[in-house]
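Structure record follows, encoded as structure tokens.
Note that this complex is displayed minus one protein chain, with the remaining chains in position.
Each chain gets a letter, A, B, C and D, in the order it is written, and its residues are counted from 1.
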């Protein structure tokens, strides 16, 4: 049996005295495409941020490919990870932010080529070639020379996706990456992700509130509420036949409103 | 016959030598709920920004309730409006931004009460009462004391909606105001907007890429592409039986993907 | 009749000294500003300490004392600097300490989300600083750097203490030798202003160049 | 004791002297050339000692003694009047330039000042250079601190008298005369000498340890005084050679009365 690539073990996280996560455990298998859904404020973004090491955890353990993320072995025991260890671990992970976080002082193409050139030593020409391919996939090659401030919301989001993909990390975290996109583009982004999955062996975690997208994209769906996993399962099962009361209420309204799930 | 509340007459707008709008004309009737849809980068946000007087137009005229927005009468002719005129006209218009633009140095409740207290002279107690009602409607009353940086994406968006509604302008502009919300909340926001429409005589313009939302919400839908109105009509007609080729392509993928429109 | 052209050339000789001091002092100050400003933000407590000590010492004691020290006390320690060297050293270190705080403030003003984007792209701390944070912070620093350079320009007038004949000094000589206040003071006023305008316009031009394309972010 | 310092000066061909920016002690021509009573005397003495030239740098009073000690210049010839404490910090030659005190007042001396003590009486104000002899003399004469205004330079003092900000401005006689000459203001008047104020003299000041050089300087200075050449140099500037020759460094450096 294959080992899980991400193993989250009883982690907790509070902001001040607001407890967001309380003893959460979950596992993700290599090449799995996992969708996290759940109401606003339930802690979905927080989980991705923790995996990206943007927040520290208060308790618990996380292992990536069997290696501890927030801890490292020292003198036989486990101690808190230092910056060096985190940097090493981060090589395996990439993230697309809900609010894009593009570098405002660089053109679109420079945003995409920067990281491959700096962290992987890819030559400029090769990096630009690859960047143009990615921009083309998301329909943004025309705006390669534009600055982020000159882009519309959806255009920014597509650049952010291309930027993260350029690094080809093993694990990719997407935070509501289709929020600014119209259905036509959602479709296209979905195709891009599928293509990448086929080409590489990326594992993907995706936070979304578009049930249709979650359904089409994911191998498995986790439904969150108040920092706890309420239910999980294959998209078809989950959406057509939710078991938990909370999931039913969440999905009922959507179905009632005629949304396809 | 009633006069249109917004009358856009042959306006043009370029950024540098990129022409976004070219001779666009359209009208909105009082109390109408209009949805603007179209592919990313087609100029939807730009139109709202122009109505909110955040961008200047290069040519054309806009009248709000029969009064010129970007021009004012002087010595018998029409001249470019000065800041004073714009400030006066802005009283009729409110906007919710795609990226929220909350005031980061103020708590949630202060964000919502600021404008009514300053621009309408509402007393603090009254403003806070109303703000709490609105926050309650969008499910944010618990976070009234929180700062924007402590909110999740969807929470920010709901505060932004409450802030704009607190002013009760005649015309309300929404830019992808449900992008960070899960379907459950979209539903709720829709209810809030309907309630407001029933209570007041607000006119609403809404940019969205959620066809379902557009369908449920709007009296009329405009389909944009490259800064031009390609097609317009009642939602039922438009979504079930689009006439233009471009609209058909846009909607076909969505329908093919099984989305309800 | 007083020979004004002769006295004018005296003041112009002083102006050359003033310009030399300003240019070289600014260069040193710029280096110190980044070294100490980044030092204060370092992860290493030792570096932070050193940078803080440098900044607080040079901000806390006056330029007069520092100049005096560089020129009259260092010779006792066997380091004999020429007046120009001593002047550049004292001015550069002094203004560098102020500018270091500007560097620090500007870097802290860059939003958290930019650091997060760096982490998500796995850039090292150094790469993030150099490619993402500093280029954006530079724009915040520039106007204040312009201020600092102008302050340095004007602070050069204290170097008369170590017998460097700068512009103000020459003007004072002309003033007491001729008994005329208006001529020398008006002359140096115009010269100082002209130099300051050169600094201001270069900084503005730089700012405009760097702000290109950022117009949607900045106002 | 051989005179190593002098040999060194001879070898390099010039001596570095510090001078002040105060006419007529120092004069700077429009061409930047330094003259004036003090440098002229020093130049002549050094020529006789076999050092062909002097290089003068204009310096602030506060920086002269530290500069001497740090070896930045070899001698100070600047109207740095001898005072017991200064004599302890440097070694002085025999007296060179002597001067009495004067007051600059409005035409007709409306308040009738004669001595520093007069300012104590009816709340009048007197201006003087900060840290100068005049300030100390006024304070010693019982003038309250608040009525002794520290003025940065001669031109400023003159202007303050003109504007009525102070009732009188005090400087050595020759300095005031020079100011008056340049200002050419008919509404002002000079009162000199101030009653009860002593006469002060300066000398060439050397670094401690350079006594041999100072002694050699004194020998040549004495010869010039005797031959009348000394008077020929300083009297055109308005200084009195007789005053310098009537007193000695030993007397002027003696601790206060």
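Going forward, a contact is a pair of C-beta atoms (placed from the backbone, for glycine too) under 8 Å apart; a residue touches a chain by one contact, two chains touch by 3 or more.
The definition used in the following text is that contacts and distances are computed from a predicted model.
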| item | value |
| --- | --- |
| Absent chain [UniProt protein name; select from "Na+/H+ antiporter subunit D", "Dihydroorotate dehydrogenase", "Ectoine/hydroxyectoine ABC transporter permease subunit EhuD" or "Nitrogen regulatory protein P-II"] | "Ectoine/hydroxyectoine ABC transporter permease subunit EhuD" |
| Chains still shown that are in contact with the chain withheld from the display | B, C, D |
| Sole residue of C:46, C:60 or C:78 that reaches the chain not shown, by the stated touch rule | C:60 |
| Sole residue of B:26, B:72 or B:115 that reaches the chain not shown, by the stated touch rule | B:115 |
| Sole contact to the chain not displayed, among C:102, C:117 or C:173 | C:102 |
| Interface with the undisplayed chain - residues on chain D | 83-85, 127, 130-132, 135-136, 139, 145, 149-152, 156, 159-160, 163, 165 |
| For chain B, residues in touch with the removed chain | 49, 52-54, 83, 87, 90-91, 93-97, 99, 101-105, 114-115, 118-119, 147-149, 163-164, 167, 169 |
| Interface with the unshown chain - residue positions in chain C | 56, 59-65, 98, 101-102, 104-105, 108-109, 111-113, 140, 142-144, 146-147, 150-151, 154, 157, 168, 181, 185, 188-189, 192-193, 195-197, 200, 216-219 |
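Everything below uses one rule, namely that only the chains that are shown with their structure count from here on.
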| item | value |
| --- | --- |
| Interchain contact steps from chain A to chain D (minimum; 1 if touching) | 2 |
| Per-chain CA centroid nearest to the all-protein CA mean | C |
| Chain separated most widely from chain C, comparing mean CA positions | B |
| Approximate Å spacing (C-alpha centroids) for the pair chain B, chain C | 49 |
| Inter-centroid spacing, chain B versus chain A (mean Cα positions, whole Å) | 30 |
| Between chain D and chain B, distance of the C-alpha-averaged centres to the nearest whole Å | 83 |
| In chain C, residues with contacts to at least two other chains | none |
| Touch-based graph of the chains, sorted into line, ring, star, complete or other | line |
| Chains touching one another, given as label pairs in label order | A-B, A-C, C-D |
| Footprint of chain C on chain D - complex, ascending | 18, 21-23, 27-32, 57-60, 62-63, 66-67, 69-72, 153-155, 159, 178-179, 181-183 |
| Residues of chain A touching chain C in the complex | 49, 52-54, 83, 87, 90-91, 93-97, 99, 101-105, 107, 114-115, 118-119, 147-150, 163-164, 167, 169 |
| Footprint of chain D on chain C - complex, ascending | 2-7, 9-10, 13, 68, 71-73, 75-76, 80, 160-163, 165, 169, 172-173, 175-181 |
